[in-house]
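In this view, the complex is presented without one of its protein chains, the others remaining in place.
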Amino acid sequence: MDFGKTQISFSEEQAMLLDAAQGLCADLSPIDKVRSLLEDDTGYDEAAWQQMVEMGWTGLALPESVGGSDFGLGALVPLFECMGKRLLTTPLMSTVLAAECLRRTGDPAAHTSLEQIAAGAKATVAFVEADDWGSQGVTTRIEDGKLQGSKRHVADAADAAILVIPAMREGVKVLAIVRGDQIDAACRTKHDVLDAPRRAQSITLDIAEADITVIASNVDRALEETQLIGALLVAAESTGAAVSCLNVTVDYLKTRKQFGKLIGSYQALKHPSVDILCAIESSKSLIYQAATELHAGALSRDARIACHMAKSKASETLVFAGDRAVQFHGGMGFTYECDAQLYLRRGLWAQQAFGDPMHHRKRLAQLILDDE
Amino acid sequence: MDFGKTQISFSEEQAMLLDAAQGLCADLSPIDKVRSLLEDDTGYDEAAWQQMVEMGWTGLALPESVGGSDFGLGALVPLFECMGKRLLTTPLMSTVLAAECLRRTGDPAAHTSLEQIAAGAKATVAFVEADDWGSQGVTTRIEDGKLQGSKRHVADAADAAILVIPAMREGVKVLAIVRGDQIDAACRTKHDVLDAPRRAQSITLDIAEADITVIASNVDRALEETQLIGALLVAAESTGAAVSCLNVTVDYLKTRKQFGKLIGSYQALKHPSVDILCAIESSKSLIYQAATELHAGALSRDARIACHMAKSKASETLVFAGDRAVQFHGGMGFTYECDAQLYLRRGLWAQQAFGDPMHHRKRLAQLILDDE
Amino acid sequence: MKANKPADPGFLLPQSFMEVGSEQQLDFLREWQYKLWSAGYLGMAWPSEYGGQGAEPVFQSIADKEMSRASVPIAFNVIGLGWAGPLINDVGTEEEKRKYLKGILTGEDIWCQGFSEPDHGSDLGSAQCRAVRDGDEYVINGSKIWTTMGNYAKYMILLARTNPNAERKYDGLSFFLSPMKVPGVDPKPIRKLTGEYGFTQTYFNDARIPASCLMGEEGKGWQLAMQTLQYERGAEAGAAGGLSMVRIAFEDMIEMLQGKQRDGVEVLDDPVVRDELMQLLIEDKAISIGEKRAHIGALNNDFRMSLPLSTKLRWTEHARRMRQAAVRLQGAGGSLYVQDSQAIQGGFWQRAYMQSFSATIGGGTLQVQANIVAEHVLGLPK
Partner (left out) sequence: MKANKPADPGFLLPQSFMEVGSEQQLDFLREWQYKLWSAGYLGMAWPSEYGGQGAEPVFQSIADKEMSRASVPIAFNVIGLGWAGPLINDVGTEEEKRKYLKGILTGEDIWCQGFSEPDHGSDLGSAQCRAVRDGDEYVINGSKIWTTMGNYAKYMILLARTNPNAERKYDGLSFFLSPMKVPGVDPKPIRKLTGEYGFTQTYFNDARIPASCLMGEEGKGWQLAMQTLQYERGAEAGAAGGLSMVRIAFEDMIEMLQGKQRDGVEVLDDPVVRDELMQLLIEDKAISIGEKRAHIGALNNDFRMSLPLSTKLRWTEHARRMRQAAVRLQGAGGSLYVQDSQAIQGGFWQRAYMQSFSATIGGGTLQVQANIVAEHVLGLPK
């Protein structure tokens, strides 16, 4: 029986990228900026997006043949960790996942879209139709010359130039590449996402087949692998958020007094803070180990094991950190003004995205215990 | 959907019995007495047993027609809680369960054995053959005029005058009533039970059918119900043990100093002590509610729900209390001399007896969620 | 009572009086309370000359339980019904009774509470808000926080410092039945983590109130404040009754989960989910049964006062855990919030989970309460 790898590697290049990302994210996303965008329609700053495009982040994991820098998928992990730390929320995750999904089909028909994404086009994948991340069921269909159906929880759909839509055609799952302007405003409903910086829509599709590109190669595998990579990126983002959440909490514990003592000196607050720290350290180790195992080709068993572990742990960690952050801030934690709630809401969103911890442990158990 | 009852009743008579039991158990089983019996072959004091018989405890739940006092099954709950508190361990539990099992068959052939038990005969039931409390499988059989097979984990088998042995006869489950003297020493292997005061054997059977009484009525139901009642009695005993375990721990926390302060003033020890207290209060509420629902007839759905809940909670509580007791005693807790280990070992035994917490929650879920 | 339950108003009703955040909710609840009072469900044990019925307190208890079972909306004027009213009834002057009691019952006069201050969350005795006598008036300066419905209230029960030089800090405090609608009193709404309103921080800036607002003697405010805290327990302690908080039951969570899918199967058929749900149910039942067991002396011999002192701690923490689990088990739908038409039950559970911190923090954090149990029940050192 093989229980997965423990090695971890981190190159000089990755360290430099991390360093640059840390600086840029801090500049782009101070906390008052985050707050100013919460109730904004777009939810992010277009100028920030452009800077990220200029840094080449949309093409980081794409091959040079489509204009990418071929830096490898692993490079995205520290990037999303940094963004999570600053609650910097843009269509980048949706975009790189759309690219990853298209690329993994290996279909030449995806080439143009990949070039557009590397050059900065926003994109997204409509992964689910209902509330169940564990189901691969698709009822959207291409029939009688029409793409018809509806999708929920489509991240960053509002601004996406390219939407990747899984659909059934003659009993086979395909990907329809749809342009944003092919979906009317009337066919879009904005979601009210618990994680306030995050944007998503549910969409209804009714488009002529003649107007879309259809990809039929390796669709199931591409979707399934992309979903697992999505889980890892959310885990990375969550880990970053958990770091900041703990820092915010610890800062409060160091300054707030009750009954004449700094509340951080009470073990009832101190020891759970250490528990959060340890959970964060676990999440960090697991996301970086998963990053080490991620390669451009088909996901290895070790990579799958690592992604399941990382998502399960990181999701639990952020909910735990956010929940305790609210509690430990006392009355202040109960206010909208206190940042603790931002992290808690992020955690409640993130635990669901790409499957919750129980879901990932179920898949992990299959790999570990059933796969001989 | 119905989620079980919450009412609880406790009669004047029960209160008096509890009071008497508390006194007697304290007298019979001071902690040095418990320790002196740990490595004793019998594991209990025959004189103590006789006193319990004189108090009528073996017939407490039996009808007057066999010499019992018809006090009701619920009366056993406070009794075993008291015994648990003093770690007073005798064949009483095995004996009352054997009586209960025989009585629930409603078979007149059990009458003599029930009279003997009410008069003080020790008895036991061989519930399992393997290590799985959740399996009702029996391979012991009556065939060609012989009772043959083997049983494990037979509580108090060494001194039992009456052994109730589930066996298959012509494809049907029956109970064979065997006398203790019908099983040779060579057919008995003493178990080394983790809970040091407890005694059990594995036994091999090879007895002529002509020499045993066979009961064929309502066997499955009687066994299944008795096992659930056994679970409740173990829960009661565990709850009593948890009370003492917490008291022992709290006493230490009030006297031991480290770094110049009583260690009980540290929240890292204080708050988990409160958690243990709350878990004990839950266990108490659940065992007494179950006692309220227990009647002589077939177990009601509410009674079953209550027994499953009580066993699940009480088992977890004692393991938790015992584990923390060892930890909180520091170096002292690591010694055999410290009583913390006695409670922890009791907890490790008790969590398995009559099914562990997960097993009971599984059955509970069937009753609550599937039973419409 | 079940038959008289009002129809769904079409907007989210508050689960407790701490959640009243809009005029719409307020109007609905004021009307509902008036109906309750008209039907004789409130103030049963208060004297009839002040709007009550002069009956035995036990009748109020029974009515309260009936309301709870029927899950009707709350009787929202909680500080009036449960704190100020009982106090006025017990120790108020004839004039105070005539002036205040009936308006409390009908819901016409909304009351709020001014005890906590920003710098002294759990430590009431250190309150710094000043009240200085000036002729026939007191001049108030300072601020109070977590004043529920402060922006809607007509009166506040106010604990303020009249003597900063008192030897014991408690002896410097006085108790006022203080008007809210006077110049210099400025209740500023606080937005809660749920995004809604419901509390205010009330600022006092040279606010002048009549000296007759002083209740009892100057310097004896601490005792009156402590007395109001005891009424919190409910009808038996003299409160005018009504439902102060809608209890979210375990059953509600099961109902919500019915038909939901995870990994392609019914979530209620998932063995791991079932195990977790049973753990929650067992805790739920155990606390409920404990409330009944608390009344049977013989079954409370091992740890005296343990059940009364730990029950709030346990309910509030259990509620937090249960609601957190309910959100987690919703799948992708669990990430939607109250404005979303696809949010499960209108985002009820997300909001309820976040709202649950008001109970684990308010009235002394869980951490403080655990200390109390450790010290008073187990006798562990401070």
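Just so it is clear, A, B and C label the chains in written order, and each chain counts residues from 1 on its own.
Assume a residue touches a chain if its C-beta (ideal position, glycine included) is under 8 Å from a C-beta of that chain, and two chains touch if they have at least 3 such contacts.
Not measured: the values here are computed from a predicted model.
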Where the missing chain makes contact, among the chains that are shown: A, B, C
Touching residue (missing chain; options A:243, A:294, A:318 or A:348): A:243
Which residue of A:26, A:172, A:208 or A:365 touches the chain not shown here: A:365
Touch with the omitted chain, as defined above, among B:166, B:264 or B:333: B:333
Contact residue for the chain not shown (choose from B:194, B:216, B:262 or B:367): B:194
Interface with the unshown chain - residue positions in chain A: 1, 3-4, 6-8, 10, 14-15, 18-19, 243, 246, 250, 253-254, 262, 264-265, 267, 270-271, 273-274, 277-278, 280-286, 288-289, 309, 312-313, 358, 361-362, 364-365, 368-369
For chain B, the residues touching the chain missing from this view: 128, 130-135, 137, 152-153, 189, 191-195, 202, 258-259, 266, 268-269, 319, 323, 326-327, 330-331, 333-338, 340-341, 344, 348-349, 351-353, 356, 358-359, 362
Interface with the unshown chain - residue positions in chain C: 270-272, 275
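What we mean here is this: only the chains that are shown with their structure count from here on.
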Farthest chain (mean CA position) relative to chain C: B
Centroid spacing, where centroids are CA-atom means, of chain A and chain B in whole angstrom: 52
Whole-Å separation of chain centres (CA-atom averages), chain A against chain C: 39
For chain B, residues that touch 2 or more chains besides their own: 267, 271
Interface hub residues of chain C, defined as touching at least two other chains: 367, 370-371
